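Heads up, one of the protein chains got dropped from this complex, but the rest are sitting where they should.
Then we have chain A:
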Amino acid sequence: MRPGAGRRSVTGRATAAGVIVSALLILAIVFGSRLLENFDSALLPYAVATVFLAFGVAYRYTVWVSAPGARRLFKQGWRSFFSVANFRKAPTALPRMIATYLAFQKFLGARSHARWAAHQLIFWGCILAALITFPLTWGWFTFTSNSGSGPGYEMRIWGFKIIGFDSLDFLGRLMFHGLDIAAVLVIPGASYFLWRRMKDRGAITGQRFAYDLVPLIALVVISVTGLLLTFSSIFLHGGGYEFLAVLHMVSVVFTLIYIPFGKFFHIVQRPAAVGMQLFKYTARQDQEVLGCRRCEEPIDTGPYVENLRSTMRDLGLDFDEWAEYCPRCKRVLRGSAYLSQVKRGFK
């Protein structure tokens, strides 16, 4: 293969994936909103941003899973996922991993309880906000009132009635203020991380403004401007609403377009990690643990080490048999070689 041809083919595949996914989203918007009948034109910039988001995520994802390390684990993860034998052996493994790993992020608690709590606030706040706003901007959700201005409303998805509610009762208020609740969750979480990025010397080491601080600032700006919109409509009779709406829209559009290219891409990457965990877990169930060739300390599962060795060979790292030695034995063997062949007696 000519130099650069591999990279060009990855770029080509990624562009094609981006175009296909964004085209599918446009079709889903058109048909989901009943040929744009339910599409709210005031939300057009948001909808356009989600199409860019779909393109960017598909593009970056394709580039990401094209690299040898990710590609091999990606395949093994899906293989474990679709394996009927694995499912029979451990039917609860996958839902348990999704719950502990993706939803409640238990591993973050092992790093720091405060960071776990702050991340949970941001996570659930963003999930809530996404579940409300994405379908709204695509014209999939509509809230209609026979009287024109309520208080009785009907919530429809793709034009089909789901529930009817009174906007003044508890459920109605909860639904109408869902985004305010999301903002109240996100603000303390993001503020904690911002504070940490300014105070914690470990976090400060090597931090980059665009990568580490911009996403947090964006979350705070989106949440605060969102809350101010509610404040304006309730207490200021709409004073400053238009300015706030533009500010809010700009911050949301910027964040959506930033997702594939910055820190937020971990949202897309994380679910793939469950595949990796499942791949290791199922091999461990079969007692396929590989011990160090020298000291017999368990290294990892046999299939996992074989997968790593294949990745190393793909990358031209020809010392892949070294992967069957534990880190300590590698160091000791290197020390012994230095002792016997370079500086006898370490003199």
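Going forward, a contact is a pair of C-beta atoms (placed from the backbone, for glycine too) under 8 Å apart; a residue touches a chain by one contact, two chains touch by 3 or more; residues count from 1.
Throughout what follows, contacts and distances are computed from a predicted model.
Only one chain is not pictured, and the protein name UniProt records for it, out of "ABC transporter permease", "Fe-S-cluster-containing dehydrogenase component", "tRNA 2-thiouridine synthesizing protein D" or "GntR family transcriptional regulator", is "Fe-S-cluster-containing dehydrogenase component". Listed residues A:L73, A:L94 or A:A283: the one in touch with the omitted chain is A:L73. Of the listed residues A:F107, A:W195 or A:F243, the one in contact with the hidden chain in the full complex is A:F107.
By the touch criterion stated above, the residues of chain A touching the omitted chain are 64, 67-70, 72-74, 107-108, 110-111, 201-202, 204-206, 263, 266, 269-270, 272-273, 276, 293-294, 299-300, 305, 308, 311-312, 315-319, 321-323, 325-339, 341-343, 345-347.
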